[in-house]
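A single protein chain has been omitted; all remaining protein chains appear in their positions.
Right, subunit A next:
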Amino acid sequence: MITQWFFRHGDRRSRIAIFLLLAVACLVPVLNLLMPDTSPLHIPTYLVSLFGKYLTYALLAVALDLVWGFCGILSLGHGAFFALGGYAMGMYLMRQIGPRGVYADPVLPDFMVFLNWKELPWFWYGFDNFWFAALMVVLVPGALAFGFGWLAFRSRVTGVYLSIITQALTYALLLAFFRNDMGFGGNNGLTDFKDILGFNVQAGATRSALFAATALFLALAVLVSSFIIRSKLGKVLVGVRDAESRMRFLGYRVDRYKLFVWTVSAMMAGIAGALYVPQVGIINPSEFEPANSIEAVIWVAVGGRGTIIGPIIGAILVNFGKTYFTAAFPEIWLFALGALFILVTLFLPRGILGLYGSWTNRSASHAARKDDEVLPPVVKQGGKLAPVPEPQAAE
């Protein structure tokens, strides 16, 4: 139903993005696996994983854009949902190791043996089953977001206050996951993965498959996001972003709308984290670092918030820059990132895609304005006649 809808109503931009992602999902594995190493068209496996990682970040950025760009909820803690999804996947991968661990315990992961634990904690049950783990990838971040959002939105916590609480949320989880007693590997996290669904996670073919899966999920996220945004619910969200109390006086239960999009977004972030972990081979508490969540906000801002596609571009570009800078000039990366954020905020408030959009729209709105002067172009301002301010170009 949703694809049928998409071909009739979807906007051109997301359609292009989805086709590109599908093409990449098919093409990259072919170029990686079937091209000989000597061919200039061959894509080495390390690059496949690197770009796979970028695409998981892009998925996180799309999730963040859904709440920040369209509903005005600036989350500084979306990394928490990403990391929780990652941990759920990591737990599955740990259970897959089985007796091949250093201590060769058939059930307990190495770190539990090391801590002298005799039994698997209850919350590790079921994670030997992929589909159970996959369910947890969306359910755990979704449930946390639902509970958190239910309390926050009902109490009408908004703006900076909400941002600070989301930051506190991810920081609290960071501290909790650092503890060995939590049962998630403490400081070291979960690593030394062997296989996923029976395939070796190190193998080129598995890497390609993971890349393709990431591209497909990203395409799906774009599809779902544009369906939400173009529905009446999406219009309500934008209305909430621009004039929340007005929306209430129209009879909308603003908190429920926020809760819906917030939970959907957290689930998307969880999926992103789950795809991230097998591609980088480790998940540890540092993923909960507040700085990670703030970086995700920068990707969205750079790409253009409220555009769905912009955050994908932003996430890939900024992370590509990060990969390059941290290798070439490791000491200036953080300065470059800070400067980027300031420059984008000052000069590109709508990001890269917004810049492109304002170019293409300017000529159109000029044409539309010509036949407009029906009402007198003056208003009363304190008894005096004053010219009407020039309308802004449609964005």
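The criterion applied here is as follows: contacts are C-beta pairs under 8 Å (C-beta built on N, C-alpha and C of every residue); 3 or more make two chains touch, one makes a residue touch a chain; residues count from 1.
By definition in this document, contacts and distances are computed from a predicted model.
Chosen from "NADH-quinone oxidoreductase subunit F", "Urea ABC transporter ATP-binding protein UrtD", "Phenylacetate-CoA oxygenase subunit PaaC" or "Succinate dehydrogenase cytochrome b556 subunit", the protein name that UniProt gives for the omitted chain reads "Urea ABC transporter ATP-binding protein UrtD".
Of the candidate positions A:Phe146, A:Phe260 or A:Tyr356, contact with the unshown chain belongs to A:Phe260. Among A:Ile43, A:Val236 or A:Val302, only A:Val236 touches the chain that is left out of the view.
Interface with the hidden chain, as seen from subunit A, comprises residues 228, 231-233, 235-236, 238-239, 242-243, 245-254, 256-257, 260, 365, 368-369, 372, 375-381, 388, 391-392, 394-395.
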